[in-house]
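Only one protein chain is missing; all other protein chains are in place.
Moving on, here comes subunit A:
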Amino acid sequence: MLQPFDQLGVPPLGFFQQVNVLPVLMTPQLDAALRVWADEVKAWGHFWSVFRKDVSPNVSLAQRSPEWAQHSRCGLSRAEHSRTCWQRSPHTRAPEAQAVREGAAGPGRLCRERGGAEPAGTLLRGTPVRDCCSRPAGRAGSAGRRRRRRCGMWGGVRARGGLATRLLGTAHGRARSKQELFSTSSVLSKDKDKSAASKDSTPEAAAKRQEDGAEAPKQQLLDIIGNMKVEVSYRKKLQQLKASERKKQAVSKLEGPDREGSVPQGITEDTQRLNPELVTAASAVASSLPRNKKQTESELLAQLRRHEETTDKQKKGGTINLRNVISEMTVKRQSPEQWGARLSGRISLQLDEDGQRTRPGRSSAQMDSRRSLKVGKRLNIFTKASTEPEHALKTVSSPTIWDLEFAKEVAAVTAQPPRNGFEEMIQWTKEGILWEFPIDNEAGMEDDAEFHEHIFLDKHLEGFPKEGPIRHFMELVICGLSKNPYLSVKQKVEHIEWFQKYFEEKKELLQEI
């Protein structure tokens, strides 16, 4: 996305196809380098004003225009983001903060722009890093998002420096905020700053921009870069979160350029009042048309004014929102869990888009450290209910093969081989391989009868005559039965009953005899 600085003269490559090669800077050298750099950039001031218009050749106007108009919005979400980071700030990482301070907003941003997953330390050391060069365009969105997160981290770092905190609290003027606001919201602040300047300055937009460029080329350059970045990294999020608003705006914006015809986009974007040049341009357009010159011109101008109004409104809205955000920061603190959830949500977005595991850096570790099993919300999907009737229903149906196998599987988890002889014997006993102790010679007898029921069968002879041959016979029968181990008690009783019945039937016959 970034041009290497020594190649700025070359027409920009595809939006996503450029290699960012930052000169190798050591941290202490950063300042000096920047000074030189700023001078160089001064010379490029004019170029940038042109470049800004042409910088995204393969992004369509329609796509671009709403984004440009939404700087304030983006700035807002950045501010939000940085708020989260600022609140976090449990550990101070002095070297990094120092580095940021040294590099001011400028190099910090540039480093961040490169946006890989490299730790900040290496970034500052300025190892040349390739970005976006071979990454498919579809992924660039995620890269942008990742970059955004890094921005957030840096914002946090900066805020930890204490400076930004103070600034936020006292709401310094814009001029200072340009320099000192922490880096995440610097785009916003600079943007605002510049537009404010443009309000104050002479109406010639192009000339002003050049002037501006001459005054603070570095800022402008960064500004532009920031804007470019906004376009990429925020597009998706905006599409997701603010689809409706965006559509609305997009419609209004789309109307703009269409009706404006040849009026350059950049001018309408940046001019806050309808300046004479614009008016002349509009009338020129109108005069080029065959008919309805007057009407066309007035239409164009009306459109421009409407456009300007919306821009203004949004800008104000953005400012106000920013203030709100800042005031919220001081008053209301987000709970760490919410924060963690949000951040992790962001991380996950990142993860799923490029489909590979990125290294959750220190921030995620911090985030984890805030997590706990004790606190936090539940899903709130289920309600606790008494499930008695359902259970009753379930127990009725016989276990399926699934249940059986699952039970087996679960049992297998803790079924370990015996560790010693005792355990093995316990297991064998359970399986019925070993005798149970104390030894019981009735083991394995299925009926629950006690031994006396097997042996003392006299009580079953109640129905027989007290004496006589039948009695004698029956006594012999029970004697035999009591010695028979192979019949169950029940069978024995049945046997006796059979005789009883038999003698009952033959009773008459016997009596005859």
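In the analysis below, contacts are C-beta pairs under 8 Å (C-beta built on N, C-alpha and C of every residue); 3 or more make two chains touch, one makes a residue touch a chain; residues count from 1.
The rule is short, and it goes like this: contacts and distances are computed from a predicted model.
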item: Among "Small ribosomal subunit protein mS39", "Vacuolar protein sorting-associated protein 16 homolog", "Alkylglycerone-phosphate synthase" or "dolichyl-diphosphooligosaccharide--protein glycotransferase", UniProt-listed name of the chain not shown; value: "Small ribosomal subunit protein mS39"
item: Given A:Pro418, A:Gly463 or A:Gly480, the one touching the chain that is not displayed; value: A:Pro418
item: Residue of A:Ile401, A:Ile439 or A:Ile513 in touch with the missing chain, whole complex considered; value: A:Ile401
item: Positions on subunit A contacted by the hidden chain, ascending; value: 340-341, 344-345, 347-353, 355, 357, 359-362, 364-366, 368-369, 371-374, 376-385, 387, 390, 400-402, 405-406, 408-421, 424, 431-433, 443-445
